[in-house]
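With one protein chain removed, the remaining protein chains of the complex are shown where they sit.
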Amino acid sequence: MTPDAPPPSPPPERHFLEMAFANRSFVIGAIITILVAAMALLSFLWTPYDITHLVVADRMKGLSLAHPLGTDHLGRDILSMIMIGARNSIAVAIVAVGIGMGVGVPLGTWAAARGGLIDEILMRFNDLVFAFPALLSAIMITAIFGPGAINAIIAIGIFNVPVFARVARAGALSIWPREYILAARAAGKSKALITIEHILPNIAALLLVQGTIQFALGILAEAGLSYLGLGAQPPMPSWGRMLFEAQTRMMIAPHLAVFPGLAIVITVLGLNLLGDGLRDLLDPRLRRER
Amino acid sequence: MSLLEIENLSLSIAGHPVLRDIDLRIAPGEVLGVVGESGSGKSMTALTVMQLLPELARAKGRVTFDGVDILAAPEEAMCRLRGDDLGMVFQEPMTALNPVKTIGEQVAEGIRWHTGANRPDAEARARAILDRVGLPEAKFPLSRFPHELSGGQRQRVVIAIACALKPKLLIADEPTTALDVVLQAQILDLLRDLVAENRMGLMLISHDLAVVADMADRVSVMRNGAVMESGPTVGVLSEQKHPYTRQLAEASTHVPARARSQEKAEKQEPQPLLSVSGVTRDYPGRRKGLFAKPEPFRAVDNVSFSLAPGHAVALVGRSGCGKSTLARMILALDRPTAGEIRLNGETLGGRSEYELRHARRNMQVVFQDPYGSFNPRHRVERLVAEPLHLLDRKPTAAQRRECVAEALESVGLNAGDMHKYPHEFSGGQRQRISIARAIITRPKLIVADEPVSALDVSIRAQVLDLFADLNQRLDLTYLFITHDLTVARAITDDVMVMHEGRIVESGPTATVLQNPKSEAARALVAAAPDLERAVATRQRATGD
Partner (left out) sequence: MLAFLAKRIAIGLVTLVVASAVVFLVLEIVPGDPALLMLGMNAQPEALAALREEMGLNQPVLLRYFGWIAGMALGDFGNSYTYSSPVLELIGERVLVSLPLALISLFLSTAIALPVGIFAASRRGKPADTISMGAAQIGVAIPNFWFALILIYLFAVWLRLVPAGGFPGWDAGLWAGFKALLLPAIALALPQAAILARVTRSAMLEVLGEDYIRTARAKGMPRRIVLWHHALRNALIPVLTILGLQFAFLLAGTIIIENVFYLPGLGRLIFQAITQRDLIVVEGVVMLLVATVIAVNILVDIGYAIVDPRLRTRR
């Protein structure tokens, strides 16, 4: 008889780690992300200097052994500021992504499951939220409640909702016509149960990749908002605010503007690389292409 | 002298050997049929001749076309050959045309490129060839876009592109596999005529022995990247000297043994298992204008029939005739616009999902695609156990495993397979898993939507055997949805022919297929490829 041989590819989970270590983007991205997160966590326990302690004599010092990244206009240690600033950036971005996923994914999968009018209403709702870029929401909130880190979280979070709703809906719509969904329906499972058992696990990879992208965008957006003074307020250090304060002193001390900016670039780069790597690893269609 | 000569061709892709020592010849004006199951290397042989192989492919050996050494030819020389002396038609017409360009542009493009003709001249020639392939100007102006055409029409456009400059060799890679039988017969006729008119050589690649027997002068049988046997069609297919050729031929006409069909017919059942009465399904149609009310499209039109317990019935028809829509309504996955469906006397309409549980336990489904019918992230145990959700009392983990083991064993798999993932199985094994899932609740009715269409012939024979076996052992009733009359012939007692939403003819399978009365049934029977008939016709033709 004809050998009806199973495909030669081994089960994915056995080789996942092996493949992950061979993926350069993933490895570099993961290392950067872990280092940034570790730096932020470390700042809770220890920073080289106490940043609430102002040493006016040490104002705007250049790089030295005592202050590896120099000091700012109030004599605070830049490295310590960046470490604590990482905390703020990561916290804002994580909560904002959480809001986006927590609201957007249920909405998107619900719309895909129900279709028809509910789907249409959701898509129009998406259009509506897309008309308010995060900065615009932040501006409106600030106009009423005054500036603060919470504004940034809410504004970026609101902006993330339609992004995740769209990704979840598109992913779910591509799964619904599959025959295993029909088989599950023939097994009497409700749409909600099918969504939990079959749809969500199969769009999880998609959502994870989008999550890293939105995380990176969240960090950029938070930096922009705090640069404008719409984010975290002093004395809480934030990368965007540090850049704002550096701008007026750029003639005298350009290094003030260099390091907070580099911190943003490296963090965002790490997250984007991680996202690219994850997509390569998780999306079988792209994997086959290689 | 040969038009195409392939000698000792070996091919590897990214280091994996794909072809081994292939030898093929095509004389000018000759039709060579290349047959084989999936993975036999048919398509890769064709792509080697076209030099359209994937980037990592490395070919060794000699391929000579019309005096040109193809493997050594530079890309510019190949560009001059392709589309001019060498044309190719692909399997999937739905994706073979550029969606953003008109069919006129796509046909004229190659003409302009090769002949240097100006736009009006090229368009005139494009018009002529489109007329020739059966797309007349009145209905198919050059300004049509691919999405406005059906699959069969798109395949005609692809053929027009390939034949616009009357190539010396046309390569057709499974050109009709994605089409229904009636369209298949039409497209094959068109290819046959075009080849004869222009004295083109044709390399016809197919998995279907009957199609090849019908079309080809000579046949090459391929398997696992090597040529098993080559020779004149009549000799190869009537004598079947090579064991693999014989195995293929037997598998493609395989009829499973079904002892009980006789006695069953005698035993009259008082109540039908399934009764469908006056069922209609409308879909909202496309809007014609901004304010015009859309005309609904009637997919299923006032269909009534009943199914006796233990019977196997085929619902046959062309693609788009409404048979899958009907199947979905029977499975209560879609609601009829009008009419009633009863299972065991219990009506399915207007029930909540909870109330349907009893009915659902008694009817399960097997789908066509052995790759798409499983959630890739679940293990076989969970997949097969899914319908147990319908039981009133939730089984314990041990009971569940026992049920799954039993179901797997009754479809010829091992109980130990339940811990594997679906991608660890072959297509035929997956279809067995699919059947195991369908029988786990001990249903009375199984609806099978094209259950063997995606399988290679030898696997398909085994799966048909399994269906026949389960029919007897578990006293199952089958409703087979298929466009393939050989499946209907092999395994069903009765057949219903569906055409444009209506059932136009029904009766015992042998009677209907031997002596079809309705026009739709006659067209289906006439178009269905038949190996014995084709070989006999060819023998008579060569014998004269």
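We call the chains A and B, going by the order they appear; numbering starts again at 1 in every chain.
The working rule: a residue touches a chain if its C-beta (ideal position, glycine included) is under 8 Å from a C-beta of that chain, and two chains touch if they have at least 3 such contacts.
Since this is a predicted model, take the numbers as computed values, not measurements.
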**OP:** Have a look at A:60, A:204 or A:257 and name the one touching the chain we're not showing.
**Re:** A:257
Original post:
Taking the entire complex into account, which one of B:57, B:70, B:88 or B:411 touches the absent chain?
Top reply: B:88
**OP:** Identify the residues of subunit A touching the omitted chain, counting contacts across the whole complex.
**Re:** 124, 127-128, 130-136, 139-144, 216, 220, 223-224, 227-228, 240, 243, 246-247, 250-251, 254, 257, 261, 264-266, 268-269, 272-273, 276, 289
Original post:
Please identify, in ascending order, the residues of subunit B that touch the omitted chain?
Top reply: 50, 52, 75-76, 79-84, 87-88, 90, 92, 95-101, 106, 109-110, 113-114, 145, 147-148, 158, 161-162, 287, 289-290
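The rule is short, and it goes like this: only the chains that are shown with their structure count from here on.
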**OP:** Can you check how far apart subunit A and subunit B are, centre to centre, with Cα atoms defining each centre and the answer in Å?
**Re:** 46
**OP:** Within their complex, state which residues of subunit B touch subunit A.
**Re:** 37, 247, 328, 331, 333, 353, 356-357, 360, 363-365, 367-369, 372-377, 383, 386-387, 389-390, 421, 423-429, 434, 437, 456, 458-459, 462
Original post:
Quick one: in the complex, what on subunit A touches subunit B?
Top reply: 1-2, 4-7, 9, 11, 178-180, 182-190, 197-198, 201-202
